[in-house]
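Left out: one protein chain. Kept in place: all the others.
So that you can tell them apart, the chains are marked A and B in the order they are listed, and the count of residues begins at 1 in each.
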Amino acid sequence: MNGRLGGWLRGRLGLDVFTHLAEKKEVPVHKHSFWYYWGGMTLFLFGVQVGTGILLLLYYRASADEAYESVRFIMTQVHFGWLIRSIHSWSANLMVGAAMVHMFSVFLMKGYRAPREATWFSGMALLGLALAFGFSGYLLPWNQLAFFATKVGTDITGDLPLLGPFLKRFLLGGEQITGGTLTRFYGFHVAVLPAITTALLGLHLYLVQFHGMSVPPSVEAAGGPRRSLKFVPEFLLRDSVGWLAALGVLGLLAALFPWELGLKADPYVPAPPGIRPEWYFGWMFQTLRVLPAHVLGFEGEFLGIIAIGLAAAVWLLVPLLDDPLGRDRRARLWTAVGWLAIAYVVILTGLSYR
Amino acid sequence: MRRRSFLDWLVGIFGTALAALVAYPVARFLVPPKIPEATTRRVLAAQPDELAPGAFKIFPFGSRAGILIRDADGGYRALSAECTHLACTVQYRKESHSIWCACHNGVYDVEGRNVSGPPPRPLEKWVVHVTAEGVVVELGARA
Partner (left out) sequence: MSPRPRRTAPARTLLGLAGLLTLGGFVVAPARAAVDHCQKCHSEQDGKAGEAARKYAADIHARRGIPCSGCHGGDPNDPEPTGMDPGQGFRGVPARAEIVGLCVACHADAARMKRYNPRPYIFSVDEFRTSVHGRRQATDPKVATCISCHGVHDIRPHTDPASPVYAANVPATCAKCHNADYMKGYGIPTNQYSLYVRSVHGQALLEKGDLSAPACNDCHGNHGAAPPGVESISMVCATCHGREGELFAKSKMAEGMKHIPTARGCETCHGNHGVKHPTDAMLSTAAGVGACTGCHEPGSTADRATLFIASGLDTLKWKVAGAESLLAMAELKGMDASLGRERLRAARDQLIGLRAALHAFDGEQITSVLQTGFEHATAAREQGAGALRDWRVRRLGLAAALAVILVLIALLVGRIRALAVARSAPGPPGA
């Protein structure tokens, strides 16, 4: 940023605004500081997704006749196609995982308190978008696993009250999964969702900069001198260590557990046993599975969907429900709710694998 | 001070190495591979003038086998090479201007019609385009 080129750029692009912001930004240091890295981790993994995704769409074909063959082409003919594809698939999972860690840690640290409610809402929307990315992307290889997992997922969507059938038709582009569904999912995955995500992500990041980093109530209460790190270069260096580690993990996963091609989707054979959606939907899926068929005169699945919907709504609205200062009994209640939620999601996700 | 700049220098070296390790696969990925697209609907079956008139070639078409025949007048025909009897690979017989399956003596004419022996159905006919790169075989309109 120094020298003649730097000066030219600064003058033309008004970069001083950003450099000031960057120099001023500080990150609080306390025993929970570790959790501050997870937003950036999610962002890094999203960047990997965008990069590898753009590379993949140069060769991928979104029609039922050619999708599977084009993925096979990428994996067998395109140089390092197997690597890009495996990284894209693994990083998707890691990104959703990181997003959930980020969300749960923000929840427990009560980072959603005023004035950061909008940050929390936009973050929840981003999580929803990440899940939508995962769901739409999963179908694109058009193999047996993907086809039937999508069928299960859209069937459950169809069971939602009121809007269910309409949503299902909207997603599938018809009554069943066809080539039309694939084209539509592709459109969502590479155009619609990225556009919305860009806007929301921009908002989310701006809000984080604007409000600065929040500090958990316990640290606030402890008082004492507030230690902090400068964002540039100290926090960023630590971020880089994390991102490098993530890159290494991705490489390891792509090498040791490469993503399979599988068998081309055949709508006319019975579904293979043990079909389920991806792990990040596992806890919802398992909840619906363990509910008995009928409860109190209602269909078990219906009640399950309602319950999950209500829980999600409550979770979303927690900034408005919890104590703004984050210290009284209400605050302790919500912390307990947070731990309960984590336990529930983790345990049910694990059970969904049986 | 010296150790710090040595460390910086090392970071620079390894950072560049990592950048190269990332950039190299990406760059190679972007360069189109030898076959530009998956061979689901069309494939380059032969080089221009690879076949003399009267000669034939068995070529792969996706997961299937195809037979490319060059007529005496220089034109090309392409058909599925999998015999409709028990899927043996057929061959072209110049002398009788017919396609023959060695397994059980099945005979087809050059249009693919099963004329003699066990084959119950004709061979699937494909479309041929002669281009500068070579002979391109494409699935028929109804495939």
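The working rule: a residue touches a chain if its C-beta (ideal position, glycine included) is under 8 Å from a C-beta of that chain, and two chains touch if they have at least 3 such contacts.
These figures come from a predicted structure and were not determined experimentally.
Taking the complete complex into account, A:A255 is the one of A:A222, A:A255 or A:V290 that touches the chain left out.
Remark: the omitted chain is touched by one listed residue; of B:L30, B:A102 or B:V130 this is B:A102. Only one of A:L247, A:A265 or A:I305 touches the absent chain when the whole complex is considered: A:L247.
Considering the complete assembly, chain B touches the hidden chain via residues 4, 7-8, 10-11, 14-15, 17-18, 21, 60, 63, 65, 86-89, 102-105, 117-118, 120. Mapped onto chain A, the interface with the missing chain covers residues 71-72, 75-77, 82-83, 85, 233-234, 237-238, 240-241, 244-245, 247-248, 251-252, 254-256, 258-263.
Note that in this section only the chains that are shown with their structure count from here on.
Per-chain CA centroids place chain A at a distance of 41 Å from chain B. Interface residues of chain B facing chain A in the complex, by the touch rule stated above, are 18, 25-26, 28-31, 33-35, 37-41, 62. Every residue of chain A that touches chain B in the complex is listed here, in rising order: 51, 55, 58, 61, 65-66, 69-70, 72-73, 77-81, 83-84, 244.
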